[in-house]
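Shown here: the complex without one of its protein chains, the others still in place.
Chain nomenclature is as follows: A and B, assigned in order of appearance, with residue numbering initiated at 1 for each chain independently.
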Amino acid sequence: MKKFLALILALVMALSLVACGEKAPADDGAADDGVKDTIRFQIKNEPTSVDLQNDGTVLGGFICDQIYGKLVTFNDKSEVVGELAESWEWNDDFTQITFKIRENAKFSDGSDITADDFIYTFSTDSAKANTYMAPIASMEAPDAKTLVLNLKSSNSSMLKFLTTYHTGVVPAGSMEATDIARGATAYSGPYALAKWELGQDMVLEANPYWYNAENVAIKTVDYEFIADENSALVALESGEIDFMYMASTIGITSVETIATNDKLATIAADQATAGMLCLNFAMPELDDVNVRQAMNLALDRAAIAKVSTTGVPGGNVFTAEYFGDDYIPGHDAPAVDLEKAKEFMAASGYPNGFDVELKTPVMFSKAAAIVQSNLAELGINVTITEIDASIWVDSMIKGDYQMGFMTFGNLINDLTGFINLYDPAAALHFNFDSDSTSFDLMSAAFSVSGADRTAALTEFADFCEADLPYLGLFMENAIYGYNADLYVPTPSGCGYDIAGMYWK
Amino acid sequence: MQTKAKTKKQKNHGAAYDIWRSLRSNKVAVVSMVIIGIFVLISILADVLFDYETQVIAQDIMNDLQSPSKEHWFGTDSLGRDYFARMLYATRITLIISFSSVFIATALSIVIGGISAYFGGIVDTIIMRILDVFLAVPSTLLIICIVVALGNETVYIILALVVYLLPSLVRTVRSELMINMENEYVEAARSVGAGPFRIMLIHLLPNSFGAIMVRCTMSFALCILSTACIGYLGIGVRAPAPEWGRMLSEAQEYMRLHPYLITIPGFFIMIASTAFNLLGDALQDAMDPRLRGYRKMKKKVFARRKK
Partner (left out) sequence: MWRYILKRLLWLIPIILGVTLLVFALMSLKPGDPGRVYLGLNATQEAVDAYNESLGLNDPFFVRYFNYVKGLIKLDFGKSWVGGESVNDRIMSALPQTLKVCVYALVVAFITGLPIGILSAVKQYSLADRVLTIIAMILACIPVFWLCNMAAMLFTLKLHWLPATGLDTWKAYIMPVIGTAANTIGLTVRMSRSSMLDEMRKDYIRTARAKGAKEGSVIFKHALRNSLISVTTTLGVNFSILMGGTVFVENVYAIQGLGTCIVRSISNNDVPMLSGCVIILATFSVIVNLLVDLLYAYLDPRLRAKYVGKKKVAKARKEALNDAN
C-alpha cells in the first residue's frame, strides 16, 4: 500500500516537473488593459509557410500581405496606387513599365530597398513558375531606385498583377541565406515577423522603416489560432481576441450574435471570389444552350447565396462595382422565372428532362440540395454525390464530373485568368467549344486598356449571358467581427489593412 | 423467491431463462430495455411515419431554423427539413450500422478467438500480437484512418467499426473459452471423439454466451458513440442521409442561436449509449450466480439496517 502511494507521489512530482520544465506561458501583453497598440488577431489555422511565392495556405497569404511590401496596391476605390513605388510610366504599347521606387523605402533592418532587390526576388525559381510574374520577359535597373519591367507581350493588366503579395520584395540574396518559409531576413511591409514559435505564437511588430510608419497605429499583431468558429466567437465576446477573421469570413450565426452585442461590430466587404455551377460540355444535354438557359432561370440564387456565403447573389458575369474599371454594368443575376425556364426546356432537345450527377464537397452540400430541388421543377433529376474536398479540384481537372461547384478567386487582379478557364490548353477547363470569340477576348483583355478593354469585356459579358459557359451563383461576401473599440478601415481590393487600424 | 420456486412445478429452464428473470427484476435493466425497444421501434416505423423523399431530404429554405413547435416537434434544421423526421431516420441508420458492426465483429471474434484458444501456442501468440497492433492505435484515430483511407461509404464505416471492436471481443471470447476448456466435460467430449469445432460450438460457446453478450452490448454503445464522433468530424455517413453525429456537426454553426439543433442529437446519443451500457451492466450482474441471491439478501439486510 505504502509502495503504491509512493509511486503515485512520484508520478505527480514527475508531472509537476513536466509543467515547470515548459517555457513560461506566452506573454500576452495584450491581456493588460490600457495597451492600445496591440491587436490580438484570430485566424483559423497556423499557416505552414510565409514564403510569399509559395505560401501553402490561404492564411499564409494573409500574413504575407502584412509583411511584404510591393510596388503598387489597391486603394479602397479599387484604383491602383503606389506602395513602394512612388510613380510609374508605361511605354506606348504597354510592353514596358518604368517604376520609380520611393527614396525612403527601406527594409525592416534599415537597408534601402533597391531595384536590384526586386530583380532578385522576381528571378527566383518559384517566381518564374508563378503566374503573376509570368508576363515579365526581362528586367533592368538603370539606377538604384528605378526599375524597368519588359513584358513578353502587350499587357495592360500587369499593374494589377503587381498588387498581390506574390510580387512582394525580399532583400537580395536572402532566399539562400534563410528558409523563407519560416521568415525572411528582413521585411519590406508595414510589419515584420518578430516571433514565430511553431504551434504557439506568431507575432508581428511594426516595421519602423516602413515609408508610412508614423501613420501605423497598431504596433504589435498577436495571432491566435482558433479553428472552431464557436470557440472564436466566445473568445471574441469574452475579450480574449480583438478581431475574428476565421479563414475568410465568419458565418451567419456569428454575425447575428454579434449584432446583439454592443461591444462588438462587424464589417462587410465584397470579395473578388465568385461561386458558380460548372457544366461539363462533354455531356450532350448540358451542351444544349436552351437547357442552360432554362437552368439559369430556375436557380434560386438568393437561397443558394444564403447558405453558401454571407453573400449576395451573383450573376453570370463576375465583375462588380468594386472591380473598378473592369466593372461591366447591366448584367445582374436574373430572378427566378419558372415559366420562362420551362419554355426554354420545351424548346431544347430534352423537354422531358434528364438525369445528371452533381459532385459536391461537403461545404457546398446545402447549395447542392437547393440546386437539386430547383432543377427538379424542370424535370432535371439531379443526383448529389459527395466527394472529398481534397480531391474535388482534381476531379474537376480530370473532367470527371457532369456538374460541379467551383469558386474562383482573386478576380480583381486576375479576371483574365478566369477567362483562361475556357482555354482547352489550360489544366482546368470545361470542354466548352463555341464559335464565339471568347478565346480571342483573352488576348484582347491583355493587350488593350481603357475604352477598348471595356468594350472587350462588355463583349465577353454579353457572350456569357447568351451562351452561358457556366452558371453564376454568388459573389462571396466576407464579414468579420471585431471589438467595437477598434477602428477598421474599409477594405480595399487587397483585403484588410492592419496598418490602417487603430484603437479609438 | 426461493420458497416460491419450490412450490412451483420445477421446469427445466436453461441459463438464458434465469438471466432473463434476473433482468426482469432489475428496474434499471427494464428501463434500458424499454428505451432500446423504443429505438428499435422507431427505426422500423420511420418509413411509415415520414416519407423519406419529401420530408427528410427535400429542403425548404424559407422554413429554416424554426424552433420546436406543434407543427414541427423538433423544429427544422438549416435547410428547413423537419428535425423530428430526421432524428427518426437517423436512429435507424445508427442502429443498422451499429448492429451490423457488432454482429460481424462478434461472429469474427468467435472464429478468431476459437482458433486462438483451441490451438494455443504460437498461433495464439501471433493472433494476440496482431490484435495488439490494432489496439495500439487509439480507437478514434484507428477509425479515422480507415475511413479516411477507404472513403466514407457505409460499408467502410462498418468495416472500421468492426476492426475497432475486434480486439476486445476476441480477448473476451478467448479468455472465456480458455477458462471453460479446463473443465472436465471437455475432456469427456474429447474422449468420446468429438472434434474441436463441435466441442467449441456445442459445449464451450453456450457457456461463454453470457460474457459475450455483455461485451456485445458494451460494443453497441461504443459503436453509437464512434459513429457519432466520425460524423462530427465530417467523415461519417454521407449527406443527405441523416445521422446523429453528422447532424451535430452541421448544427455547430447555428449552435449559439438555435441550441435545440445540437441538444437533441446529443441527448439521443447519450441516452442510446447509456441504455446499452446499463443493459450490459445488468446482464453482467444477472449472469453472476453469486449475485442472484446475494443482491436480494443485501437489499433485505440494508433495509433492516435502515430501520
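One rule holds in what follows: a residue touches a chain if its C-beta (ideal position, glycine included) is under 8 Å from a C-beta of that chain, and two chains touch if they have at least 3 such contacts.
Note that this is a predicted model, so its numbers are computed, not measured.
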### Task
Have a look at A:Val81, A:Ala129 or A:Ala259 and name the one touching the chain we're not showing.
A:Ala129
#### Entry: Residue touching the undisplayed chain, where the options are A:Ser49, A:Thr124 or A:Asn290
A:Ser49
### Summary
Cross-chain touch to the chain not pictured, restricted to B:Val30, B:Ile115 or B:Leu135, is B:Leu135
### Summary
subunit A positions in touch with the non-displayed chain are 1, 3-4, 7, 11-12, 15, 18-19, 22, 25-26, 28, 45-46, 48-49, 51, 54-57, 60, 129, 131, 181, 197-200, 224-228, 230-232, 234-235, 237-238, 240, 388-391, 393-394, 397, 417, 426-428
### Message
Please output the residues of subunit B touching the missing chain, sorted low to high.
### Response
129-130, 132-141, 144-146, 148-150, 221, 225, 228-229, 232-235, 245, 248, 252, 255, 262, 266, 269-270, 273-274, 277-278, 281, 290, 294, 298-299, 302
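Everything below uses one rule, namely that only the chains that are shown with their structure count from here on.
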### Query
subunit A to subunit B: how many Å between their CA centres?
47
### Summary
Listed in rising order, subunit A residues that touch subunit B in their complex are 228-230, 233, 251-254, 256-257, 300, 303, 306-307, 362, 365-366, 369-370, 373, 384, 386
## Note on the structure
Given the complex, residues on subunit B that touch subunit A span 57-59, 61-62, 78-79, 234, 238-240, 252-258
